[in-house]
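Rest of the complex left out; these chains stay put.
Chain lettering (A and B) follows the sequence in which the chains are written, and residue indices restart at 1 in each chain.
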Amino acid sequence: MTFKFPLMAISLEVVMIVLFGLFVEYETPQNASQHNTSQQNASQQGNTSSSAEKDQFFQLYPLFQDVHVMIFVGFGFLMTFLKKYGFSGVGFNLFLAALGLQWGTIVQGLIHKLGQKFHFGIYNMINADFSTATVLISFGAVLGKTSPSQMLIMTILEIATFAGNEYLVTEIFKMASDTGASMTIHAFGAYFGLAVAGVLYRPGLRCKHPNEESVYHSDLFAMIGTLFLWIFWPSFNSAIADPGINQYRAIVNTYLSLAACVITAYALSSLVERRGRLDMVHIQNATLAGGVAVGTCADMEIPLYAAMTIGSIAGIISVLGYKFLSPLLANKLMIQDTCGVHNLHGLPGVLGGLASIVAVSWGKSTADCLILKIPVWNQPPDENCYDDSVSWKVPKIRELDNRFFQHVNHNHVEHEV
Amino acid sequence: MTFKFPLMAISLEVVMIVLFGLFVEYETPQNASQHNTSQQNASQQGNTSSSAEKDQFFQLYPLFQDVHVMIFVGFGFLMTFLKKYGFSGVGFNLFLAALGLQWGTIVQGLIHKLGQKFHFGIYNMINADFSTATVLISFGAVLGKTSPSQMLIMTILEIATFAGNEYLVTEIFKMASDTGASMTIHAFGAYFGLAVAGVLYRPGLRCKHPNEESVYHSDLFAMIGTLFLWIFWPSFNSAIADPGINQYRAIVNTYLSLAACVITAYALSSLVERRGRLDMVHIQNATLAGGVAVGTCADMEIPLYAAMTIGSIAGIISVLGYKFLSPLLANKLMIQDTCGVHNLHGLPGVLGGLASIVAVSWGKSTADCLILKIPVWNQPPDENCYDDSVSWKVPKIRELDNRFFQHVNHNHVEHEV
């Protein structure tokens, strides 16, 4: 592999530079006036300018940066959870995203401008990050099982497919707006990734691979990713919404859906695990399902409590998916989904598609069961204080680790005495 | 505990959804015109709208996101410093904050609107994060000693108390503005937490618990929290200040107070530790005391050097608190304050209250002692290069760790030979 990957990468970068040279230009007041400025969502890929557009650039730049943090820090660190695959998780994420955003800019621009030159503005940058997200979701499904060259090919193919699909949905079929892109990004990325994982199925990995587990600190690194994804998801779902009231609604609905999702994800995780302990895999992933699921209808005028309901259901479905569906996928359908992207992006993405219909007809029929039971509070005994294992499943290696240090400690004390 | 926590959590989420259904609405131009728009700080919980309000939403959204990062990444990772309680630190922080912001929205909205429906805008989101901060501060005091169900109850009670207290202070007594909330958030959260820690006092934890210590990398995780809190604190103290000059002053005063606080916190830490080494506990916490202490008077027209003076004093007081007061609290007053929130939020919060009076009468009497001594620079000897322990107290386990690896190294080399 010594020369294959570097040559592919450098060749691709040369191609990108050439394509940018041929097709991409600055957004300037001059070139702006030569075109009709089309305000609709669908043509964001295209050509929007004038000096008002310059203001728009700086208005949206903070939201773009939020999305950018999600793509590089969020997805990147979320994929560092494996004990021996952290460099690859965060490192290939950076590589694929940096490649994907160049390629996404080109493909999306060319499709929407029908092969003509186009101007490079804030919507191009946001949409490039979005196209990159599909690749990173799919990357999660095949994490640990592919070579850099394979990922590189996947990036090129998937982003082209995504751009074509997105063009069909918004421009040709004029279908339902999908602001937060539950379907076009999350479900698309998840099922694309699952398809690849299915194609690359390896009987040799049927029994759990010894490397396919976390250690204590790798799980904490993954939480960096989770938290930045969680915090900035309202920006993700609202960045390309129509300015004003729609963008406002996309923000608050996503915010509330995510908050509700955390509560149900924790509850379900505790419910399905032995002795009521929480599973870090659920916390790292299922707490985000609310952001995926509310995406499609985020900017619609659904009642606020509907957004919370969608988030609550997403949290429940996602944890159940991790617990019961993933083993089934692996054993019956021969699909090994390393990060469980089906449970984070696939199911909640489909839920988001359905929710845009259901949410409207949803009644106010949920006002029941308000009686709170008064529990005895389960205070941990003294000897278990400051120890995660009371409430959390902890990787075996960490426990070993500690038994070990006591062991070494004794030995060394003896040595030193 | 298998069913208690999940049932409580799900029931609470159902209650939240019902309450949002009954009381919370979108902010729209339509509903905006039905109400008087009250501009004062105190009524930010209420109903502010019109299309100008939509602009305000997007103007404040970046500041809200800064605060959001502080709540989830800042507080979350700050509490990962214990060697075996990192999952709980960052994980329960996420759970409590997600619950707290829903409950905070409801309680604060209902109190300020006297039980009527209210509209959900950017001030509600910022204030919800603020109410959550009180809980997370208190959480720090009882870290490692409470069950999830106990924390859940604490969240509900504390936020209700906070909202009532804040209403009394601003609406009934019309008391001094407390923009950065030194008193209403930080001192309140700290003393509430200390009260809970006092109630939950355990004689069994009197001798230092073996789990109550950090390891090398857990201290680095905590620094992620420290840095994001430090960076975004100017946004925290200015987010709900009056727009314009007051907001500007709140930003620059907090910025300067924090910068000054870092210098004195490092100096004092080095001064009180043996051989002049720095203590990571001080660095992680006392460097933030300047943000707490300057809060109350951040938006007042105090001279810039006064903000720096407040920060300098806060850094000194906080380190001294960690060194001398915390052991006293634990031994004499039977209050075991795990994170030392009294030194980070309690004392500096009270200092902030006092400072709003003192700062005004403060003279320009500090212009002395400008003579810099020329020291010999203490260059470390070669064998200590690249080693923290020259300048820092390092957890014993890390040291062990290394002795161990050398040990194993030798053994393995032998094995392999």
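To be clear about the criterion, contacts are C-beta pairs under 8 Å (C-beta built on N, C-alpha and C of every residue); 3 or more make two chains touch, one makes a residue touch a chain.
Values in this document were obtained by computation on a predicted structure and should not be read as measured data.
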item	value
Full complex stoichiometry in copies [only 2 chains shown in place]	3
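Throughout what follows, only the chains that are shown with their structure count from here on.
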item	value
Whole-Å separation of chain centres (CA-atom averages), chain A against chain B	28
Interface residues, chain A side, partner chain B - complex	59, 62, 66, 216-217, 219-220, 223-224, 227-228, 230-232, 235, 244-245, 247-249, 251-252, 255-256, 258-260, 262-264, 266-268, 270-271, 275-276, 278, 280, 283, 287, 301, 303-305, 308-309, 312, 364, 366-373, 375-380, 382, 385-392, 394, 398, 402, 405, 408-409, 412
Touching residues on chain B, where the partner in the complex is chain A	1-18, 20-22, 24-29, 51, 54, 57-58, 61-62, 65, 68-69, 72-73, 76-77, 80, 82, 84-88, 90-92, 94-95, 98-99, 101-102, 120, 125, 143-150, 153, 200, 202, 204-205, 209, 211-212, 217-218, 221, 224, 338, 397, 400-401, 403-404, 407
